[in-house]
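Input: one structure, supplied below.
All protein chains but one are shown in place.
Chain nomenclature is as follows: A and B, assigned in order of appearance, with residue numbering initiated at 1 for each chain independently.
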Amino acid sequence: MIGYALLFGFVCLSLAFLLNLWRLVLGPTLTDRVLAGDTMVINVIALIMLYGIMETTAVYFEAALLFAMFGFISTVAYCKFLLRGDVIE
Amino acid sequence: MASPAKPGFFKRYLPHPLLTLTLTVVWMLLLNSLSWGGLVVGLVLGILIPILSSHFWPDRPRLKSLHKFISYALVVMWDIVVANIQVAYLILFRRADKLRSCWISVPLDLKSPEAITLLAGTVTMTPGTVSSDLSADGRALLVHCLDAPDPAAAVAHIKTRYEARLKEIFE
Partner (left out) sequence: MDKIFFAELLVSVLIVAGGIFSLVGSFGLIKLKDLMTRLHAPTKATTLGVGSTLLASMVYFLVFESKISMHEILILLFLFLTAPITAHFVAKAYLLRHTDPQKDLPQTQRPHGWSTFDAPPASPTKPPSPKADG
């Protein structure tokens, strides 16, 4: 049963990822692209968690944690750049 | 906080007891196992980091009552789940041009920066609202509503449900 659920989850997340890519390429404004990138990071975290369940290993948690941190910092840095024209003032 | 002539022992070596506790717990969660060695390292980090960074935290946010804070956290968690289902419903079953989205300006009674930050975060995570900006003097919050037929009711909802509780906790 978990196997089928995992398959379903992978399909959903891959579709979500394609939609995000679409917005990333299409996005009329720069802020749209930043938002698409941020959503992609969150989806990647979910994907890593599902992969961890499938492989029954806890090795990937650190990867997910690092992804969460880098995603947050890169989004904030990008927005700060858009707001101020500089990242560190 | 006016600094007295001779800071007491706790003021000097434990400037932020809550921060110490949080850092230790986060370290234990990161280790993902319970061991005395880990606890000692966590406590050392939890005591050293607040002392080293105490210049950046001149005031400490005061929690009036812990159980009110916990009940607030539970209310917010429930609202997050409701918000997600509501927003998912709006995305799936509402035509995009039928959404009555609007900006509202919420005047704030809260004064402490921590409380305002918490309110802004709560507003973003709860049904159909995203906090977008703060007025330059920090006394009004700009909120975007995804689907609000009645903007005044949305303002009243935020003020009664979240701000009143936060006011009880922090002020």
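Just a few scattered comments:
Going forward, a residue touches a chain if its C-beta (ideal position, glycine included) is under 8 Å from a C-beta of that chain, and two chains touch if they have at least 3 such contacts.
The model shown is predicted, which means the values in this text are computed figures rather than measured ones.
For chain A, the residues touching the chain absent from view are 1-2, 4-6, 8-13, 15-17, 19-20, 22-23, 29-32, 34-36, 38-39, 42-43, 45-46, 49-50, 52-53, 56, 58, 61-62, 64-65, 68-69, 72, 75-76, 79-80, 82-83. Chain B meets the missing chain through residues 26, 28-30, 32, 59, 80-81, 83-84, 87-88, 91-92, 96-97, 99, 101, 103-105, 107, 111, 113, 116-117, 120-125, 128, 130-140, 142, 144, 146.
Please note the rule applied: only the chains that are shown with their structure count from here on.
With centres taken as mean Cα positions, chain B sits 24 Å from chain A.
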